[in-house]
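Before anything else, here's the structure in question.
Coming up: chain A.
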Amino acid sequence: MIEAIAFYTFAILTIAMFVIVVMSRNALYSMSALAAGMIFISGFFFLLDADFLGVVQIIVYTGAVMALYAFAMMFFDTTKEVKEKNSSNYKVFLLSGLSAILLIIIFVSPIISQKVQALYPMKENIGNTQSIGIVLFTKYLVPFEVAAIMLLVAMISGIVMASKRMDESLTLKVDEEIQKEEVK
Partner candidate 1 sequence: MEKYLYLALFSPLVGSLFASLFGAKPKKLFVGLVASTLLFVSLFSSIYLLCYVASSDNIIHVKLFDWIKVGGINIPFGFIVDPVSVIMMVTVTTVSAFVHVYSLGYMKHDEGFNRFFSYLSAFVFSMMVLVMSDNFAGLFIGWEGVGLCSWLLIGFWYKKEDVAREINPSISPSWAANEAFIMNRIADLGMLIGLFLIYWNTGSLQYDKVFENISTLNITIVTLIGIFLFIGAMGKSAQFPFHTWLADAMEGPTPVSALIHAATMVTAGVFLIIRSYPLYSQIPDVGFFIATLGAFVAVFAASMALVNQDLKRIIAYSTLSQLGYMFVAAGLGAYWIALFHLMTHAFFKSLLFLGAGNVMHAMDDELNIFKMGGLRKTMKWTAIMMIIGSLALAGIYPFAGFFSKDKILAVAFDSNHYILWFMLWVGAGMTAFYSFRLIMLVFFGDERYKKYGFHPHEAYWYMLLAMAPLAILAIIAGFFEESFEHFVTYLLPEYHFNIEGIKEVGLIGITTLIALSGIVFAIYKYSKGGFNPKWKENFLYKLLLNQYYIPIIYEKCITKPYAKLSKIAWKEFDVRIIDATVDFIAKIIYISGFKGRVVQSGNLSKMLGWMVIGLVILLLLVVLYSPVR
Partner candidate 2 sequence: MHNILSLLVFFPALAGVLGFVVRKDSIRAYGIAVTAIEFILSLWLWFNFDTTNGGMQFVEFLPLIPQYGINYYLGVDGISLFLVLLSTFITLVGLISLTIKKNLKNLIISLLFLEMTLVGVFVALDAVLFYIFWELSLVPMLYIIGYWGGDLRIYASIKFFLYTFAGSMIMFVGMLYVAYMYYTATGTISFAITDWHRLILPYDTQIWLFLAFFIGFAIKIPMFPFHTWLPYAHGQAPTIGSVILAAVLLKMGTYGFIRFSLPIFPDASIAMITPIAILSLIMIIYTAMVAYAQEDMKQVIAYSSISHMGVIVIGTFAMNVEGIAGSIFLMISHGIVSGALFMLVGNIYDRRHTKLMKEFGGLASVMPKYATIFGIMLMAAVGLPLTIGFVGEFLSLLGFYKVNPWLTFLAGSSIILGAAYMLRLYKKSFFGPLTNEKNKNLKDLNAKELTSLIPLVLVAIWLGVYPKPVLKPINKSVTNLLQLMEKKSITKEAKDLLKENRVKLEAK
């Protein structure tokens, strides 16, 4: 019973947060809403007793990614109100509403495919993290290594790209100055 209450609270909260992310005028509000949304998603993970996943979600997502966004935001002059020239609200809502309804229809209608049987059945006794660890380092070792390399590459590229003329600060300068420099 508690589980149901938890599920619904978390659900409503995440949806609210994400709606704020999407609808808000101010970039800061949307970023913080996004961070909160991610925390509630990790709440879901714990509900689904994928504890390790929930922890990773919090650390990686809310921690690292949000931090990155925060830093990135500093570069852009987010102080200005984000002017939204949203061309056709009608088209956007129509499309997304339609796809939402369709997805719901697909998931609601009982698509139970009996054929699915567990590849790596969860054993009751040992904890979730341990079983993930076993699977991660036996079956998915190669993808794990590849993911590692990928992260490394991403890190280096992020540094290289962002470090050009790190010394001056863009936000304090006035636009014309930047343009002049550019022309030079």
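By definition in this document, contacts are C-beta pairs under 8 Å (C-beta built on N, C-alpha and C of every residue); 3 or more make two chains touch, one makes a residue touch a chain; residues count from 1.
Candidate selection criterion: all candidates are chains of the complex that A comes from, given by their letters.
Just so you know, these numbers come straight off a predicted model, no measurement behind them.
Touch between chain A and the candidates 1 or 2 in this complex is found for 1 only.
Touching candidate 1 in their complex are the following residues of chain A: 87, 91-92, 95-96, 98-99, 102-103, 105-106, 109-111.
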